[in-house]
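Every protein chain but one is kept in place in this view of the complex.
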Amino acid sequence: MANIEYLLLFLVGSAVISYFLTRLNSFIGSIFTIFATMFVFVSLAAYGFNMNLDTTVSLLPWFSFSQTYLGFFFVIIIAFIYLMVSFFHPYFLDKYPYKNSYNLLFLLSLAGIIGAFYTDHFLQLFFFFEMIIWTTMFLIPQGKSREAAVSYFGFSLTGSVALLIGIFVIYQNVGRFDIQAGLAGISGTTSVFVFVLFMIAALAKLGTFPLHIWLPLAHGNAPHPFSPVLSGALVKLGAFIGILALIKINPIGPVIGAIDLALGQYIIAFIGSLSIVFGTLMAIKEDDAKKLLAYSSMSHGGYILVAFSALNGFAFAGGLYHILAHALASAGAFMAIAAVARATGTTKMKELGGMIHKMPITYLAYLIAIISMAGIPPMGGFISKWLIFQAVIDRGMILIAVAVFFGSVGSFLYVFRPLAALFLGQEFREYKHVKEAPLLMLIPTFIIMGLNIYTGVIPKQIIDFINNIIGENTAFAPVVATTFTVTATYGTLNAGLIALIFGVGVAIAFIIFILMKKSRKVELMDTYTAANFVHDEHLLHYSVDFYAPLERMYEKQSHWMKKFYDALAHKVKEVGKLAKYLFMSNNIGVTLIWILVIIVLLIGVVAL
Amino acid sequence: MIVNILVGIGIALFGFALQTSIGGINRKIVGRLQKRHGPRWYQEFIDIFKLLSKRGISHGWIYDFGVIMALGGIIATAMFMPLTVDIVAFKQFDNFFIFVYLLAVGMLGMAMSASGSGNPWASIGVMRALTTMLAYEVPFLIVALTIINVSDSSSLTAIQAFQQTAGNNWFIIALPLGGLVGVLSLMGMLGKKPFETYIAPAEIASGPMVEYGGKQLGMLFILHEISVFIEVSLFVHLFLGGASNIFIFLIKYFTVYTVVNLISNVNGRFKIDQVVKFFYKWPLLLAIIQAFIAIYLGWVI
Amino acid sequence: MNSMNNIERVKEIVEKVAKVRKFEQIDKFQIAFEIEKNDVHQTLSALKLAGWKQLSYLSAIDWIETSKFELVYVLFNWDEALYIQIRAMIEREAAEMNSIISIFPGAKYYEREAHEFFGINFPGNPDYHKQLILENWDDIPPLRKDFDPSVYSDRKFPKREYSVDYSVKDPENKSFEKIKEREKRALSLRTGGQKK
Partner (left out) sequence: MKSTKFTPVPLTKAETDKKWWEIGDFFRRNSLWLLMYCTGCCAIELPPAMTSAYDMERLGMGPMATPRQADILLVSGYLSLKTLRRLIYTYEQMSEPRYVVALGSCPINGGIYHDSHAVINQLDQYIPVDVYVAGCMPNTEAVMNGFVDLMDQIKHKRANGWKKYHENYSWYKANQITSLGEVDVHDEFHE
C-alpha cells in the first residue's frame, strides 16, 4: 500500500538528494530524478486506479488527504507527463545556469501537484498551489527570459489571490475548510461571488482569454524540457479549479431559455470561445514554434472551458477526455520541439528547415501529436472534440459553435506550420551535422506516440474511468462506450473502425504505389524553379510569414490585448511610484506630514 | 466485417469511376460552352492511367509516404460514404464529422508530401489551400449543425431518411439560406472558381502539385476524384434529400456537379484574402441567421 | 517655344563645364553633345543638378576605322520632355573610362554590360569585370567590330549538314507524296475529322 504522505515525503527527500547528486554530476542526478518520478508514477498508477491509496496521516501534522476519481484523473496525467519529461533532463541540464536546483524544484513541484489533488482541505489546496507556483517560477527563468517568470508569477498570483479570497468567503459562510462540504455548503449570492473568484483563478491558471499574456511568454521561454510540463500538465490545474466552480458550485442564475443554460456558464463558455478564436489567430501568426504551441494551449484551454460549461454529460466527458488528449498531444509536440532545439539551438521557425532528414522519429512524434491536437482521427483529440461538438449542437449554442469550429479548422493551419517550416522543406547546410535524438529521449517519445494512438482507437477504459468521475461529481448519465465505440446524442462513433478503415485505405494506396514504376530519386534542391539555377537552399524554403495573406487581415488588431496589459502595468507602476513617493520619500515635508497624521490618529484612538 | 469492408472498397471504386466519368463529361460540356469539341468523355481515365505508367521522381521518403497517406485517408473516407439509404458499408457509423475530419487526414498527407518536396511554390499552395479551408469550412459546419440539430442525428443515412419521410422537405428547401451557404461552401471545397486560388497554374505553378509527376501525380489525381465524390455526395445527402435508389443518386450527383461546374466557368479567380473575407461576410452571416431561425424559432419549411 | 528655351539653357549649362566639340539636335525632343572624355563627369553632374536625374542608358559604338569607342550617355528629365545624349570618344586600345556610379549608381549594370560586350574598363566601378549577361564567354567581346559572329557560330555550334538537296523543282522527289498526305491530314484536322 502506498501512502500519499510517504509519497510526498519521498518526493521532498529525493528532491534534496537529487540536489546533491546533481551537484556531483548532473547526469547521475538526472537519472536519479527519472527513477524517483518513475517510482511515484508507478505507485500512483498501481494503487490509485481503484482508490486503494492509503490516506492516513501519521507524520505530517495538520495535513489530511482524501482520494477522488477526479483528483486521480489529473494526478495520473500530470505525473505521467513529469515522468516522460524527466527522461529529457540528462541532456538538457548542463545548459542551465542553476542546474543543481533544477531537479530539486522539479521534484518539489511534483510533490505540490500530488498534494493539491489529494488534499481535502482548502488551505492545504492553497498551500500546494503556492508550492507549485513558487517552484515553477524558479524553473522558468532558467530558460531564456526572466520577464517570462515575472509575468507568469504575476498572473498566477492574481489567480491564487482570487482563490484565497474565495476560500475565505466559503469559510465565512460554511465555517469549515473542507473542500466537498465547503463547495456544497454555499448558495445564493455567495455562491455567485465564489464562482466568479474561482473562475478568475481557473482562467489565470488555464491561461485563457483575457488572462493569457503569461502563457506564450512562459511556454516560449521556459527551459525546453519544462515547456511540455507547463503546457501538458500545469495548465490543467486551472481546469481542475474550473470543474470545481462550474460543476460543483454551479450557482443558480438567470437561465437563457433558448439554450437552457445558466448565464454564468454561458459567459464562461463565451470566454472560452473567445479564447479559442484568439489563441488560434495568434498561433497562426507566431514564428517561434514553442510560442505557437503555447497559443494552441490557450485555444485548447478554451475548448476545455466550453466543454465544462455546457453542463452536459457528453461535454463533461469530452472535456475530461480533451484534458488527457491535449496533455499527451502537447507534451508530444513540445518534446519534439525540445529535441530539435537541443540539436540546433533554436526554436525559431525561420531559422530551421528539413529536420526530417536528420530526425525522422522526432518528426513522427510531432506528426502524431499534431494530428491529435488538430482533432483528426484516428487520434485522441478527435474523440474529445467529437463529444464536445455533440453537446454544442445539442444545446444549439450557435455563436460558440462558430468559435469551436473556427478553432478546430484553424488548428490545421497552425499545427501544420512547424511541420512545414521546421521539419519539412529544404535541408539547411548549417544543420548537416545534426543527429537524431539519443535513445533515452526517444523512449518517452515512443510511449507518447503509442498513447496518442491508443486514446484515439480504444476509448473504452478512459471513458469508463471518466464515467466514474461523472458518477462521483455530477448527476449526468454516464457515456455509453464499448471497446471501440462511443455513443452520444447524435450517433455512435466507432474509433477502432475508423482506424481499421484508415489502415485499409493506406494499404490500398500502398499497393497502388508499389505496383507502379519505381521513382527516380532526386536531390531536394532539384526542384522546379522555372528553370532558374538556385544554389542557396534558404531561398527555396518558404517559412517566414507563412500565412501572410491571412495575417494581414488582423495584423492591426492582434496587439490590442498586449497593449491593454502594458497600459495596465504602466498604471500599476504609477500607483507604486505614488506609494513610494508617499511612504519612502527623502523629502522632509512628506515625512513630517506622515508623523503628524500618525500623531493625530494616535490621539484620536487614545481619546476614543 | 470483411463483407462490410469489401462494400466500402466497392463504394470507393464506384465513386472514383463515377466522378472520373462525370468529370470527363463535364470537360466536354465546358468545351461545348467554349465552342470547342472538348475531349473524349473517358479522357480523365486515360490521363490517370498515363500518369501511373510514367516514371516520376521522388524527393525522399516523406514525399512518397505523404502521397500514400493522403490517398489512404481519402479512400478510407469514401468507404464510409453512403450512396443511398441502403447502400452503405457501415450503417450508423457514417457520422458526419468523420467525413469532415477524416478528409483532413488526406489533406494533411498531401500537404506534408508537398512541403516535403522542398519547393516553395508547393508550400505557398498548401498555405492557400489551408486558408481557403478555414474560410469555407466554418459556414458549412454551422449549416451542418443546424441540419443535425433539426434531424436529430449526425448519421448521413439517418439524415437522408429524415428528409425522405413524408412531411419533411429536402433541407435545401427547408433551410433555404443554409442551402445557399451549402452551395457556396461546396464550390470552395471543390476548389472551383472563384475559390481556386490554391491551384493557380499561371501564378504559383499549380500550387501543391508543382513537384509531382508520374505515379505520385496519378495517385493525387485519384485522390482528387474521390474527394470530389465525397464532397458532392455529402452535399447531395445533406441538402438534396439523399437518394432512395442508385439512379436518383446518379441524377442528383450529376446535376449538382454540372451546375457547380457551369457556375465556376463564368467566374474569375479571387485573391486569397478576398476568399476569406467573402466567406466570413455573407455565408457565415446567412448560416448563423439560418441556425437562429431553425433552432430557436423552429421555423423549418 | 518652350523646348527651344530649354535647349538653349542646356547648351549654356554644358558649355559652362565642358568643351563642346559638336552639338547636334536629333529631333524636337532629343539633343546630343559630343564632349571630351575628361569633361563627362562634370557635365553629367551639372545636368543631374539641372533636373536630368535619370540615366536612361549607357552604351558604346565601335568606330573601328578611327580606332575609337564612342560612349553614349542618355539622360532623361521627368519634368521636361528632352532627352540629352552625352557622347565621348575614347581610345579603342586598352579602352578605359572612369566610372560614373558616384553620379548615377544605376550605371553599375550598364557599365558591366559595356565591359562585357565591348571590353571597356571602368575603374571606379568595383565589379565592372563580373559577368552579367553572357555566361562563360571565351572570345573577344562580341559587339566589337573585329569579332565575326559567323566564325564564332561555326566554331561553337554544330551545323546541320544536308546530304540530300530537297529541291522543290525535282520531279523525281518522293517528298511531294508525303506533302500531299500531310495536307490531307491537315484538312481532316481543320474539319474535325469529317470528310467533305
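Residue numbering begins at 1 within each chain, and the chains themselves are lettered A, B and C in the order written.
Everything below uses one rule, namely that a contact is a pair of C-beta atoms (placed from the backbone, for glycine too) under 8 Å apart; a residue touches a chain by one contact, two chains touch by 3 or more.
Source: prediction; values computed, not measured.
The undisplayed chain touches these shown chains across the complete complex, A, B, C. Contact with the undisplayed chain is limited, among A:T189, A:N532 or A:N587, to A:N532. Touch with the chain that is not drawn comes from one residue among B:G72, B:P139, B:G182 or B:G214, which is B:G214. For chain A, the residues touching the chain absent from view are 520, 526, 528, 531-536, 539.
Contact between chain B and the unshown chain involves residues 27, 31, 34-40, 43, 46-47, 49-50, 53-57, 201-202, 205-206, 209-214, 217.
Summarising the interface, chain C meets the missing chain with residues 130, 133-136, 138-139, 142, 147, 149-150, 152-153, 156-160, 182, 185-186, 189-190, 192.
Note that in this section only the chains that are shown with their structure count from here on.
An unclassified topology is adopted by the chain contact network, corresponding to no line, ring, star or complete arrangement. Rounded to whole angstrom, the centroid-to-centroid distance between chain A and chain C, based on C-alpha atoms, equals 67 Å.
Between chain B and chain C the centroid-to-centroid distance comes to 56 Å (mean Cα coordinates, whole Å).
Centre-to-centre separation between chain A and chain B, using Cα means, comes to 35 Å. With touch defined as above, chain A holds no residue shared between interfaces to two or more other chains. Those residues of chain B that touch chain A in the shared complex are 5, 8-9, 12, 52-62, 64, 67-77, 79-80, 90, 92-93, 95, 97-98, 101-102, 104-105, 107-108, 111-112, 115-121, 123-124, 126-128, 130-131, 133-134, 137-138, 141-142, 145, 148-149, 152-155, 158, 205, 210-211, 214-216, 218-219, 222, 271-273, 276-277, 284, 288, 291-292, 295-296. Every residue of chain A that touches chain B in the complex is listed here, in rising order: 258, 354, 356-357, 360, 363, 367, 371, 374-377, 382, 386, 389-390, 392-394, 396, 398-399, 401-402, 405-406, 409-410, 412-413, 416, 419-420, 424-427, 490-494, 497-498, 501-510, 512-513, 516-522, 524-530, 537, 540-543, 546-547, 549-550, 552-553.
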